[in-house]
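All protein chains of the complex are present and in place, except for one that has been dropped.
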Amino acid sequence: MEIAFIGLGRMGGNMARRLMRSGFRVVGYDHNPTAAQALAAEGLVAAASLSELVGQLSAPRTVWLMLPAGEITEATLNTLSTLLAPGDLLIDGGNAYYKDSQRRAAALAEKGIQFADVGVSGGVWGLENGYGLMYGSPEAVEGRLEPLMKALAPAPDKGWLRAGPVGAGHFTKMVHNGIEYGMMQALAEGLNLIHHKRDLNVDLAALTEAWRYGTVIRSWLLDLTAQYLASDQSLERIAPVVEDSGEGRWTVLEAIELGVPIPVITQSLYTRFESQDPEDYDERLLAIMRKMFGGHAVTKL
Amino acid sequence: MEIAFIGLGRMGGNMARRLMRSGFRVVGYDHNPTAAQALAAEGLVAAASLSELVGQLSAPRTVWLMLPAGEITEATLNTLSTLLAPGDLLIDGGNAYYKDSQRRAAALAEKGIQFADVGVSGGVWGLENGYGLMYGSPEAVEGRLEPLMKALAPAPDKGWLRAGPVGAGHFTKMVHNGIEYGMMQALAEGLNLIHHKRDLNVDLAALTEAWRYGTVIRSWLLDLTAQYLASDQSLERIAPVVEDSGEGRWTVLEAIELGVPIPVITQSLYTRFESQDPEDYDERLLAIMRKMFGGHAVTKL
Amino acid sequence: MEIAFIGLGRMGGNMARRLMRSGFRVVGYDHNPTAAQALAAEGLVAAASLSELVGQLSAPRTVWLMLPAGEITEATLNTLSTLLAPGDLLIDGGNAYYKDSQRRAAALAEKGIQFADVGVSGGVWGLENGYGLMYGSPEAVEGRLEPLMKALAPAPDKGWLRAGPVGAGHFTKMVHNGIEYGMMQALAEGLNLIHHKRDLNVDLAALTEAWRYGTVIRSWLLDLTAQYLASDQSLERIAPVVEDSGEGRWTVLEAIELGVPIPVITQSLYTRFESQDPEDYDERLLAIMRKMFGGHAVTKL
Partner (left out) sequence: MEIAFIGLGRMGGNMARRLMRSGFRVVGYDHNPTAAQALAAEGLVAAASLSELVGQLSAPRTVWLMLPAGEITEATLNTLSTLLAPGDLLIDGGNAYYKDSQRRAAALAEKGIQFADVGVSGGVWGLENGYGLMYGSPEAVEGRLEPLMKALAPAPDKGWLRAGPVGAGHFTKMVHNGIEYGMMQALAEGLNLIHHKRDLNVDLAALTEAWRYGTVIRSWLLDLTAQYLASDQSLERIAPVVEDSGEGRWTVLEAIELGVPIPVITQSLYTRFESQDPEDYDERLLAIMRKMFGGHAVTKL
């Protein structure tokens, strides 16, 4: 079995590795040539361009994209649509917006190219543990996805599913990340509360380590939190700035479109927005309102 | 008609003034002697101590406390309970917790001293505009409260009520302030959103001024906001720190006790908490979780 | 001065009236012919079609649309773009999404037709009180908007502004409504909390009436709430279902796009979503989770 991988970064590189370890022949391309060269030592067939990559595969081809959401994915898909042939299968495993995936699938279908969207979870631990995978595709390509899923997932029969038609992969991955935001926020709030209960002086590293077993909140996010806190619980050198990467925002857009309340997921996203904005114009406004009606003091900068 | 006022600060001083302008004889005491002396020029009978203050009144006496919530109110009430006589009426117009007021009323009742709790709204503008007043008391003292209400309110028949038995004054004032938190937050969020829509470059001073007339959101808080923004809409020198003064917290405690959801009022309080905490340990935790599962970069301080 | 009005419903009909009372000649059209006929008695020139309406005006024409957001507005604008001539001015006073308004302005500009977007607030009370108005337009048409604003607003110099270029009218009106959602929610939460404090038995009609004067939360929304509660505070016959009409949703979309936290406005929208969904699948999920880990009883339907 063979597959091409485009995008050999933190995620794509390790996924290619995991497939090679399962016996796949993997042809790889990255706009940064050193990424492919590094994997060549592990068996990857490095391609210097998209056309060279396509030329290295026998028809019908399977090409897996693992690129950041946005313009690069769009441009690469456009190029590939001119290089691939009817019957070829394009898989987007990046974090694309599911509506983009549905639009792209429709455009590719006009050229006879199949498309599948795969949500991939597991982060930097996937090489070792396997990835959680949820994909959307026409039913007709299920058989072509199956060996890839079995090799990438934690076990051949665990951690992957065809979630539905095209779009269902990125849709469910998007919601997965929304849930992730909420779980992270719940953990952060609870630990922060204990942190402020100075008189009890609880050791958060020991507490989170103990919570990993037997409790209702045991979870992988708790495992990782305990692992980090074991070496640093002051967090003095960590900036309180939390980025967001698109899927949280898309989840809220979907809630608005469908009219479904997701207050906790949304609040988790807003906490991140708050952390990204040093100006805090809203809080300045509150301060001057208090001053105006009650004469309350305002701190002048 | 005569009344004693204890606490002649920003609120109490102006209330005493407004009563004197309505023809009340006001005896006043403040732990800071200059506060009473300043008002003496406007007709206040300044007392140098609580016992002197009580001695200046004919029985049955009416004494109005206008002190910060907490220990000073408790201590002053304890002292007064030994100085006053059965039939006297003690009014607490400060921002006390309504459960404290109910407890105090019960203790004073054992000595035959009447008690009323009054929520007073209107801030520094009350002298000019009149105060919004809501009180709790036994029905028996309604007649003694009425002339005070008529003089302090914006108009004799507007802006005051007996909300119920003892506790109802401070309870309804507490909720009033909870609503105030929510309204302020709604305004601040909306204006902050417009502030970030840089390409439209909306003049927030002109906008809030226009919104004061004909719109659904016209309100006194909007009036004050427009008034401030007219002279400064950069807010560059205003620190984004918003204090809270007890009633927002009590409102949430009540919601928890009664099992009533008040998400918007609570979130408004949490925004203030967030503004008061420069450490942001919760957001640091979120940053390290992202790093742990996804290898996302963390900013080091 | 003359103007054409398209859409003579609850809002448009009263706005046409207010303009006629100020001396405007108003030509009107509504897809329901009785709406225009009813206004004919008050001086409106009723048109039976869009082309008849355009024919009744001298160039350069001014045409005001007051239609529901969505397909009708889009279709009517398309038709008008074929009927109007360069130099004519089209005003959309309905609740359109500001991005649609910007797109429409660009399309009309290619034909030399000017466009302005006006946010109109004030609801059913506008005829009597005047409307709050905020508009976006090219600077070149300010002079043509001004007499309309002066006639529609509560006073010639109050309650209206040019908020910025095209889009700024509907953008600021959108945020106005977001703030409105938050203020309404704050009021509803506070009053609901008092409603549940059964032992104090507060009369909410009397309380809200008193709060209208002197308090920090005095506002038009409070005025209206007091007015309704005066005749019914049980609300027994009012269904707890709260519709939303687009602008709340657009406000949240904007917050997501700009990365600005608006937790209170969003929560207010989610309360409405919650009220619209009788299934409550999320709460059923919570119930079964509790059952699964803790053996807690679940109510069976």
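When the chains are written out, they are named A, B and C in that same order, and each has its own residue count from 1.
The rule we apply is simple: a residue touches a chain if its C-beta (ideal position, glycine included) is under 8 Å from a C-beta of that chain, and two chains touch if they have at least 3 such contacts.
All figures in this text were calculated on a predicted structure; none of them were measured in a lab.
Note that the undisplayed chain, when the full complex is considered, contacts A, B, C. In the complete assembly, the contact with the undisplayed chain comes from A:L133, out of A:M66, A:L133, A:A151 or A:V242.
Here one chain is not drawn; of A:V63, A:V175, A:L235 or A:M289, the residue touching it is A:V175.
Of the candidate positions A:G7, A:G28 or A:G159, contact with the unshown chain belongs to A:G159. Checked against the full complex, the one of A:N14, A:T76, A:Q114 or A:T271 touching the unshown chain is A:T271. Residues of chain A in contact with the chain left out of this view: 121-123, 126, 129-134, 136, 153-155, 158-161, 163-165, 167-168, 171-172, 175-183, 185-187, 189-194, 196-197, 200-203, 206-207, 209-222, 251, 254-255, 258-265, 267-268, 271.
Even with one chain removed from view, chain B keeps its contact list with that chain: residues 216, 249, 252-253, 255-256, 259-263, 266-267, 269-271, 273-274, 276-277, 282, 293-294. One chain is missing from the display, and on chain C it is touched by residues 10, 123-125, 184-185, 187-189, 191-192, 195-196, 220-221, 224-225, 227-228, 235-243, 245, 263, 267, 271-272, 274-275, 279-296, 298-301.
The criterion applied here is as follows: only the chains that are shown with their structure count from here on.
Centre-to-centre spacing of chain B and chain C amounts to 34 Å, using the average Cα coordinate of each chain. Residue positions 123, 185, 187, 189, 191-192, 196, 220-221, 263, 267, 271 of chain B are each in touch with at least two other chains.
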